[in-house]
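Of the protein chains in this complex, one is absent; all others appear in place.
Should a chain be cited, it is by its letter among A and B, assigned in written order, with residues numbered from 1 in that chain.
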Amino acid sequence: MTDLADRQKLSYIAAQAADARLNVELETEGMTLNIGPQHPATHGTLRIIVRLDGEQVVWAEPSAGYMHRGYEKLTEVRTFPQVTALVNRIDWLGSFANEVPFILAAEQLMDIEAPPRAQWIRTILFELSRIANVSLFLGDLGVQLGAVTPVFMAFRDREYVLNLIESATGGRFHPNFDRIGGLKDDLPAGWIAETKQVMKKLRNFCDEIENLLFGNEIFQSRLRGIGVIPADVAKQYGLSGANLRASGVDWDLRRDQKLPLAYDKVDWKVWTHPDGDSFARCWIRLQETREATHIVDQLLDGIPSGPIMAKVPRIIKVPEGEAWVSTENPLGEMGYYVVSKGDLGPFRVKIRSASFNNISIVPWVLRGVYVPDVISILASLYFILGDIDR
Amino acid sequence: MSDDSAVAELPGDALREGVVQALRDALGDALLDSVVVPQRDVWVRVRTDAWRQAGIVLRDTVGCDYFCFLSAIDWLPSPFGRGEDDPTAPAPERDTEIRQGVTGGDTRMQVFARVTNIAKHFGVTIKADVPDDEPVVDSWLPVYAGANWHERETHEMFGIGFAGHPDLRNMYRPTDFEGHPLRKDFPLLARLVKPWPGIVDVEPLPGDDSEDES
Partner (left out) sequence: MGLVDKGRLPKPLTTLFNMGRSYSLWVYQWGLACCAIEMGAAFGSPRYDVMRLGVIPLPASPRQADLVVISGTVTDKMAPSIKRLYEQMPEPKYVISMGSCANCGGPYWDSYSVTKGIDQIIPVDVYVPGCPPRPEALLEGVVLLQQRIKNEDMGARWRGEGTKAIVREPIVVGGGPVE
């Protein structure tokens, strides 16, 4: 642990020193640079205004809201099953993962639990959406740093996962498959064998990316030691997911809280990295993708038989109460604070999305960095616009 | 799984009762109410003037160094229901009584936040009333740096002010937008002008038990 603290402290001091040098070394005229709202390598619209002193950033301010759709208000006028269809579209790359915490919160309020088979299939689909999400990140990472090939590989192998999700749920992108009390349907025949094949392909993809990108000297020098976030700052800002674990905080909601999901039935590892820099964040995501394929493999071997739906009333009325459920989504901690008044729909839903917190650190982390590092830091923080603005 | 033992050994009750006790020791009668659901969650409500102090206690004494979120709830029942009325028919009678949820309350709006203790794996939901006449509470910015954007969002959505926050600009909406969307008396106009077509009575399927009664 001391090693970790020292390394973080050193890079932090270096960053601070760069900050201090900024105005002493070279007096230059300030310049304001506008990045966004649209960037070809992103799928969504975030605008960042940075003020430059020479090549260094003195001040940065993300301007969100170009994708604000008013989710929290819309949930108040929809019934519980309708909200499920809506929340798919928050983090659109890992759609199924968005449904799970909301459904779990509703189930907690109704005091029911999905049957074991449904829990296992939920966990499998959850991890599949993680793979679909993060594999695109790994490809997109290359594009943001100037390498075009990885994105083609990512799109190629992501299709296999999307095909799996489609054959199981009927939706390529937004499955809307989770129901209060279980799942809409059982798995189709032959799905398990096919999934195992695809997991092999995905592990292959991870190896390819690791060899192509992570071993690349240019890639390393663009990311190593850049955008260091110390652990205490990360926690203050509520960073979650790979961003937090890359700062050396061993915190994974899949392991660290009790939820009716099947994570405690399989053997897997939470990856952390002591450095807290951009490279660590990307590296953690790569390892997590590979870990997810192992989780899926193990879960496929042990799916229990039985029903996939608990006994729930036909018209779902959720009893009065408040519940908070969060899960470890591809981007980080995603949670729903559901307030019910015993009605058909929720009274208030506070959606805690991972990217909102992850990106709120941008003004802090961008201070003192060089212009080209702005893009690589943003890429390594990994946000999805719908997840920021909701 | 090897790491699971750490979760299983958690003395859930004592842990969460300990949170309440720590807050009571530090704040005295400014801690208004608390609810502990064993092994699951803990809610506390503090007086408005103790909002920031409670944050400091949670961070330093209870060890919740991870900031999860901060937001608000408007407890007024919506005067528009779910916006599914026929616009031509006379407005139906609606319940207008304000009933606060877990841990009660005295005002229409409440701020609430959640912080997590990463080392011991538990979270605390903390609430405070927002005065009706002057909706301002202390900012949590000196306590948790991450509260910055959350308070901006809450200010925009509910019109709640945060004393001590330097920069409560709008985040989401265009500048010419009026009103605070998450207040319950903010109407969704699209729903008011057009009757919602999605309301259908669920018909029982053949051979279906009458489960609808529940």
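Of note:
The rule is simple: a contact is a pair of C-beta atoms (placed from the backbone, for glycine too) under 8 Å apart; a residue touches a chain by one contact, two chains touch by 3 or more.
Remember, predicted model here, so these are calculated numbers, not experimental data.
Considering the whole complex, the residue from A:F173, A:W191 or A:F214 that touches the absent chain is A:F173.
For the chain left out of this panel, the touching residue among A:L136, A:I165, A:L187 or A:L366 is A:L136. From the options A:I35, A:A60, A:L93 or A:L145, the residue with contact to the chain not on display is A:L93. Listed for chain A, the residues touching the missing chain in the whole complex are 37-38, 40, 42-45, 65-70, 73-74, 77, 85-86, 89, 92-93, 136, 151-152, 155-156, 158-159, 172-174, 385-386.
Not every partner is drawn; the one left out touches chain B at residues 83, 172-174, 177, 181, 186, 188-191.
We adopt the following convention: only the chains that are shown with their structure count from here on.
Centroids of chain A and chain B (each the mean of its C-alpha atoms) stand 23 Å apart.
For chain A in complex with chain B, the touching residues are 64-65, 68, 70, 72-74, 76-78, 82, 108, 232-233, 235-238, 249, 251, 255-258, 263-268, 270, 313-315, 320-324, 326, 333, 335, 337, 339, 341, 344-345, 348, 350, 352, 356-357, 360-361, 364, 389.
Within the complex formed with chain A, the chain B residues making contact are 1-4, 6-7, 39-41, 43, 65-69, 71, 73-74, 77-78, 82-84, 99, 101-102, 112, 114, 118, 121, 123, 125, 144-146, 148-150, 157, 170-173, 181-182, 184, 186, 188, 191, 198, 202, 204, 208, 211-212, 214.
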